[in-house]
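Every protein chain except one is present and positioned as in the full complex.
In this document, chain identifiers A, B and C correspond to the written order of the chains, with residue numbering beginning at 1 in each.
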Amino acid sequence: MSLAQGRPYLAIPGPSVMPDAVLRAMHRASPNIYEGELTEMVAGMVPDLKRVARTDGHVAIYITNGHGTWEAALANTVAPGETVLVCATGRFGHGWAEMAEAMGIEVEILDFGRTAPIDPERLRARLAEDAGGAIKAVLAVHVDTSSSIRSDIAECRRALNEAGHGALLMADCIASLACDRFEMDLWGADIAITASQKGLMVPPGLGFVFFNDRADAVRRRMPRVSRYWDWSPRADPQMFYQYFGGTAPTHHLYGLRAALDMIHAEGMEAIWARHATLARAIWTAVDAWGGEGPLRLNVANPAERSHAVTALRIGAPHGARLRAWTDEQAGVTLGIGLGMSEEGDPTGTGFFRFGHMGHVNAHMVLGMLGTVEAGLAALGVPHGAGGVSAAARIVAEGTGAVLSTPAHPQEVARWG
Amino acid sequence: MSLAQGRPYLAIPGPSVMPDAVLRAMHRASPNIYEGELTEMVAGMVPDLKRVARTDGHVAIYITNGHGTWEAALANTVAPGETVLVCATGRFGHGWAEMAEAMGIEVEILDFGRTAPIDPERLRARLAEDAGGAIKAVLAVHVDTSSSIRSDIAECRRALNEAGHGALLMADCIASLACDRFEMDLWGADIAITASQKGLMVPPGLGFVFFNDRADAVRRRMPRVSRYWDWSPRADPQMFYQYFGGTAPTHHLYGLRAALDMIHAEGMEAIWARHATLARAIWTAVDAWGGEGPLRLNVANPAERSHAVTALRIGAPHGARLRAWTDEQAGVTLGIGLGMSEEGDPTGTGFFRFGHMGHVNAHMVLGMLGTVEAGLAALGVPHGAGGVSAAARIVAEGTGAVLSTPAHPQEVARWG
Amino acid sequence: MSLAQGRPYLAIPGPSVMPDAVLRAMHRASPNIYEGELTEMVAGMVPDLKRVARTDGHVAIYITNGHGTWEAALANTVAPGETVLVCATGRFGHGWAEMAEAMGIEVEILDFGRTAPIDPERLRARLAEDAGGAIKAVLAVHVDTSSSIRSDIAECRRALNEAGHGALLMADCIASLACDRFEMDLWGADIAITASQKGLMVPPGLGFVFFNDRADAVRRRMPRVSRYWDWSPRADPQMFYQYFGGTAPTHHLYGLRAALDMIHAEGMEAIWARHATLARAIWTAVDAWGGEGPLRLNVANPAERSHAVTALRIGAPHGARLRAWTDEQAGVTLGIGLGMSEEGDPTGTGFFRFGHMGHVNAHMVLGMLGTVEAGLAALGVPHGAGGVSAAARIVAEGTGAVLSTPAHPQEVARWG
Partner (left out) sequence: MSLAQGRPYLAIPGPSVMPDAVLRAMHRASPNIYEGELTEMVAGMVPDLKRVARTDGHVAIYITNGHGTWEAALANTVAPGETVLVCATGRFGHGWAEMAEAMGIEVEILDFGRTAPIDPERLRARLAEDAGGAIKAVLAVHVDTSSSIRSDIAECRRALNEAGHGALLMADCIASLACDRFEMDLWGADIAITASQKGLMVPPGLGFVFFNDRADAVRRRMPRVSRYWDWSPRADPQMFYQYFGGTAPTHHLYGLRAALDMIHAEGMEAIWARHATLARAIWTAVDAWGGEGPLRLNVANPAERSHAVTALRIGAPHGARLRAWTDEQAGVTLGIGLGMSEEGDPTGTGFFRFGHMGHVNAHMVLGMLGTVEAGLAALGVPHGAGGVSAAARIVAEGTGAVLSTPAHPQEVARWG
């Protein structure tokens, strides 16, 4: 007998759960793309997007996915033959590096493994060696979706500054924006990229590149930028179609408008606090289960963990079995382990991930944890008792929850 | 800080959670009501409806709600001045009685309180006294949504038979159909009524009256039945509009078609087993919490509990406070206590209910229980630890779950 | 080859075309029915409904269809054995009479045929004969959907007044409300009924009975009114569920809210003017076609024609053939002839109807007329040339269109 028939819950690290309001907004007739409602709506969305990334800079909207924004950011700032330094903390850092290589860019990787964040000192040291300034950009993944490691972007900026290095600092915020605190201007990122289908709660299909004047100055010196990736007309269009380098992604834009309304109604600080508390609830459950069994969080230090995705190690083949059980028996789809193979488990069946990003509340998370606890029992995987009950206590304490990355008071005043 | 922003979960005893497939089917242009797809679809739905109620009899579909089906059933079979015997096990039994009275019907109530089911022996004894056959119908609520008591309809039939009484047996299955096992023909109900918004997973707006030939013979002897309530043309229409006594409820019908597809794809036995196991998970959690605090299930005997709704007593004003907390802090809306006041709590703030009917799976129920456990902690209501974890264990054992009302093997063969 | 693949257009006299905004509003999760958004929304809709019917009286909302409102209006005001006088101008007047008879009401019919409106003088004369006041209510269909005749309700009131008769005046506005001008209070209707699926642009499933204090006084003297039909708690509820005599029609209510927003944003006068002009465009096309062929409008006098539905005579079997052609070849579904049989054509295949009610604009109507013109040509039905082009000219003149029933200046000021 299956207990899955009911509203399925997709707990993967993107696409996230789409709010009804977003899907409803997208269920509409094609609009006039020459004048009127749509054109006015898009102009109004630009400042609301920038508020999410905490920047007074610019934003270019692309019809693409997250990988496309990797290419977009590079296409505007790094020419073939130039060099970038990639700080890798998981599969996606390496993926960005591969994308750069395919563009003819020289790539150097600082690999921090898959269980630790970027070490700013190591970054500083490497930059200090580059006296000639061969490195044009430092590519840092804020949260690597595969490992769920969160790195400190402000510390990366400090490393650049202390090394006296002029490279651009690019942050991949695909898995973190509108989930984990991210302060583009305050932290000193020159470029931040993200996509629609995670914290922004819109189906996959839109990518965003935020950039500041410093990055734009580099763009202006580029010998050539292809039309599709060129951020200049997109960020400063003379005509409506230039926002999107051609036909607008009409239906996605209505969804994005609805999502931005939800985001700013709740408030960035409230969103970050919600994700922080729910993440702590998850960690607490896993710690309880892991007390008497093989289950472990991939990242040991809470300060280095994403608030939006959690990678776990349970040992082959329990990860794959657990995913199958929760999906077929209880209506919960968990994320696969990605880029996390180990000896004796080349395909990573001993790993899995929780997605808890965007449109996610206490009910959804506690239901997921209860389901996992049931699955561990049903499959006979040894585990400590009471994980979900322990998580419920964290939720109960939630009102007083302390964010692991505290807010800067002046920023609160600035961005509200 | 609130942890509610995310997909809200409505855990009230109706309307239940609507499946996406149902809502999607209803989001459509108005159809041709004279010929073609719609007319063929409705003809095809009638047998599928009867399979849900386990009857080879007839069904009349009404544009109405559950209360309307109370009136419909009576309008076809009991004339003003005639007498019915109402077996009350909660607020809704009394409500049906009031509806009968307003129709000019003489009403006698056998009141079994709000914590016990119909006592067949008491029913038999009363019927035995009615040698003249003044009682035209016995009105029995299968599951009273207010008290969550489930009565045994087959035993009611036995009481009628043993008393040698010819009254019709009417069963109110509004809160039970497609959740708790109900076997109209096997159990000997002459009439069964239900509505769309609970186990049938369609928005409120449709009511159903199932009836057998014996009830129909009574109908034919009625001096007068109003056109709107008359089940004859609805159950045996010569023209399409007669199904609905006028314009068809077009959009609801598409939703109902989608819901019936889901129901029969899963199978009635599987649906009943799912609800039984999820109910046991809920009871287990409540028993754990109640071990060290005031929380109690309203119905002591598990065999007398609904598998679709659970009434609880926690003491004023904790019920109302808990409902407010789960709604505002965690995204879960619980049902109010209904008709359950007690001394010092005239409005019933010490009671509340869980709805777990229709489109409900392990994730939804465990999430609800985890949220309640968090709420109890947050509000400082004393409670035993580990309720949701205990529930998770019941879910884990689910595959082997035994239904509290065992299936009759021949019925399984008959209805598949 | 078919030219039908595209957005189908349903040009039948109800259900009408549902606006996207209405369907979108209905595509949503079940709401909390105890408190919050829904309960506040319903309270706010009541005055907006009354503004549509132009009354300061009361409104009861039913989960039912139009036929159900016939029964509802009678159930509150006419007891079995009492007499009503039905003014019939088509099939639906007779239908209302049949519904009354099935309730045990004595029915007398004044039959005005199927091509002429109510003759107020004949009504006055009959009422004058009823010195004893046996007639408790006059049932008048404002627009009979089958014949598309529109009667003058203000003249009916004058007939009652001149006869010094105290019967209630009930108006069936199912096919006219929010299409043709209707002024309940100014015109002196005591009761007006309608349903959701025509001018109100909401799927079938809701019925409305508007009534004034005079009708309510009759209600209070009734020996018995069944709970489902009783308008008292619905119009003056002490608790939310009483609005609907049980579970609220949750999803329809969200649709109705969206529709009322559209209606009042456009304005009642603008809506009436739009329907009047589009109706004139249709008549003009039919007159052109009829100049050299068999096609005729059912109602000769423009002042007696509905602005929302148009019945036509083309001769058997051309009506049925034309309907099949437009449906299969061009994507337009026309209404069947209803209750319009004639010698040699018992099933009425020589008749058909256009629906042009509610969410209907120049494009939709001109497209329908163009399609019919194409169909006449394709089927070889003789017809005068240029019908749709003639209709386009009426549309062009639309801005200056004069309503056939002029607005009362004071009413414009009153209702805005």
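Methods note: a residue touches a chain if its C-beta (ideal position, glycine included) is under 8 Å from a C-beta of that chain, and two chains touch if they have at least 3 such contacts.
These numbers were taken from a predicted model, which means no experiment stands behind them.
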Among the chains presented, those that the missing one touches: A, B, C
Residue of C:Pro19, C:Gly104, C:Pro294 or C:Gly315 touching the missing chain in the full complex: C:Pro19
Residue, one of C:Arg51, C:His264 or C:His359, that touches the chain absent here: C:His359
Residue touching the undisplayed chain, where the options are A:Gly57, A:Gly93, A:Pro117 or A:Gly205: A:Gly205
Contact set of chain A toward the excluded chain (per top definition): 8, 10, 12, 14-18, 23-24, 26-34, 63-68, 71, 75, 80, 98-99, 102-104, 195, 197, 203-205, 224-228, 230, 244-252, 327, 333, 335-336
Residues of chain B (touch criterion as defined above) contacting the omitted chain: 20, 24, 27-29
Interface residues of chain C (partner: the chain not displayed): 1-9, 17, 19-20, 27, 262, 266, 270-271, 273-274, 277-278, 329-332, 359-371, 373-378, 385-389, 391-393, 395-399, 401
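By definition in this document, only the chains that are shown with their structure count from here on.
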Relative orientation of copies chain B and chain C, as a Cα rotation angle in degrees, nearest 5: 180
Distance-maximising chain from chain A - centres being C-alpha averages: C
Interface numbering overlap (same over half, different under half) for chain A and chain B: same
Distance from the mean Cα position of chain C to that of chain A, given in whole angstrom: 55
Rounded Å distance between chain B and chain C, as computed from the means of their C-alpha atoms: 36
Intercentroid distance (Cα basis), chain B paired with chain A, Å: 44
Overlap residues in chain A, where contacts from two or more other chains coincide: 20, 27
